[in-house]
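Apart from one protein chain that is not included, each protein chain of the complex appears where it belongs.
The block that comes next holds chain A.
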Amino acid sequence: MSHETAMAEGGFWRDTGRTGIGAWIFSTDHKRIGLMYLYCVFGFFLVGAFLGLLIRLELMAPGPTIMTAQTYNAMFTVHGVVMIFLFIIPGIPASFGNLVLPIQLGARDVAFPRVNLFSWWLYAIGAVIVLVSLFTGGGAPDTGWTFYVPFSARTTTNVSLAVFGVFVLGFSSILTGINFITTIHRMRAPGMTWTRIPLFAWSLYATAWVQVLATPIIAITLLLVVTERILGLGLFDPTRGGDPVMYQHMFWIYSHPAVYIMILPGMGVISDIIPVFSRKPIFGYKMIAFSSLAIAAAGSAVWGHHMYTSGMSDLGVLVFSFLTFIVAIPSAIKVFNWVSTMYKGSISLEAPMLFALSFILLFSIGGLSGLILGAAATDIHVHDTHFVVGHFHYVMFGGTGFAFFAAAHYWLPKYFGRRYQEKPAIIGWVFMFIGFNILYFTMQVLGMEGMPRRYYDYLPEFARLNFVATVGSWIMLAGVAIVVWNLWRGLFRGEPFTGNPWGGASLEWSIATPPPTENFEEDPVVTHGPYDFKGVGVP
């Protein structure tokens, strides 16, 4: 036991010269940076979830319940900003990407370790700026996370600082993207051909391209909001000849591709977990890898579907609607390939697999409801209703959020050298899954019945379903609490985790637990694919 305890605290955890917090915040080790990202994004997830709970509490009954209308506006804005820019965009790529990517490629670190640390610092600085903006100036922004002009140019709340914080976060995201692209091109171990790269790394590759190519557009757009507020250039001000719809175009040119920054790494996690827990090679490796790139490419040309009701020509609506449907094809390719992988597999329903399976179901519901929104005729009916809110929570939380927890249960024991208990993980998952569906499916029904999003008050006929949705949020909270408590206790004080208990065939399962600082003592030579389980040993 003493030997195993020493093991669990060894590896890259061992002090590397510096002591205390300096050993972390100045470390260029990708594993330490990945863990720092993980703690931050996870903290912000809890903050965002708490705000979401308060929003649901307010909507539990018609009329004022626990907060004023202005507070409510600030709540949904901050919930969106925190969840999107501080949790979900850096969520999987920056935390698990940093932890796993170099090891999966057989490298000792990313291509630019110091840039990697710099990008974490930018993330931390951006996060602090966003947090400061909530409590200074005119108070927390109340524009919604989309910062639409002309309201965002005129509101007295502290939009300028919040937007500047998001600008800094975007810079961080770009640098991570550049780092990952270069790493994947240049740092692969001998024998790690493009068709032997694990699918998680492939998904990070596609994500990184979107980060590099789309984020600069939001950067300039957000700068324009700041200059609009501070200098009064009038570029989006209709009284001065500007066009607010131009803002919406520029915002969504980034922010639609950004949803693929959010979902693609989640899909990568699922593509790595499903074959391991089905004891079967992945079905359609090349198609899954290719479909990530296809989603990234097609997803860059569909931003207009956010703007069907903003004043767009019928031809524009038609083209954007068509392109939107095209994105569904590579997404469906992935879903069918995951299901085919499980066919006749020896499926083992452990915690990572349960989260992965629920990802497939919830993402499918979210994706299909996205087609209802992508079709111009039906979109007019449900535009800006709770149907939209339900849709993107199915994709973002049911998709990426569940993938985040799947990744946490799958990879974190490897890095901590200790494991969580299986039973509480599964109980927590059951609560999360049930609560999730009660909450967000009800929202979709509410939207179909015509309840608008972002409204403080609503008609009495929506009262019953709103009450049900709020109860769902409590059940989900219970599930998240169990899962988090179990992970926390397990990873820091649980049983030792050694070897390769799940039988993964990618490189991270071939090295010591926890991984040593240098990952590999000698550069590995890769002789088989990441899902070639022959010789790995069936657990």
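A few points about this structure:
We adopt the following convention: a contact is a pair of C-beta atoms (placed from the backbone, for glycine too) under 8 Å apart; a residue touches a chain by one contact, two chains touch by 3 or more; residues count from 1.
Everything below uses one rule, namely that contacts and distances are computed from a predicted model.
Looking at the choices "histidine kinase", "Branched-chain amino acid ABC transporter permease", "3-isopropylmalate dehydratase large subunit" or "Cytochrome c oxidase subunit 3 family protein", the name in the UniProt record of the chain not drawn here is "Cytochrome c oxidase subunit 3 family protein".
Checked against the full complex, the candidates A:Gly10, A:Gly43 or A:Pro216 give a single residue touching the omitted chain, namely A:Pro216.
If you put the hidden chain back, the residue from A:Ile174, A:Met312, A:Ala376 or A:Ile511 that touches it is A:Ile174. Here one chain is not drawn; of A:His185, A:Lys286, A:Lys423 or A:Arg464, the residue touching it is A:His185. One chain of the complex is left out; on chain A, the residues touching it are 107-109, 111-112, 115, 174, 177-179, 181-182, 185-188, 212-213, 215-217, 219-221, 223-224, 227, 231-235, 239-243, 246, 250, 523.
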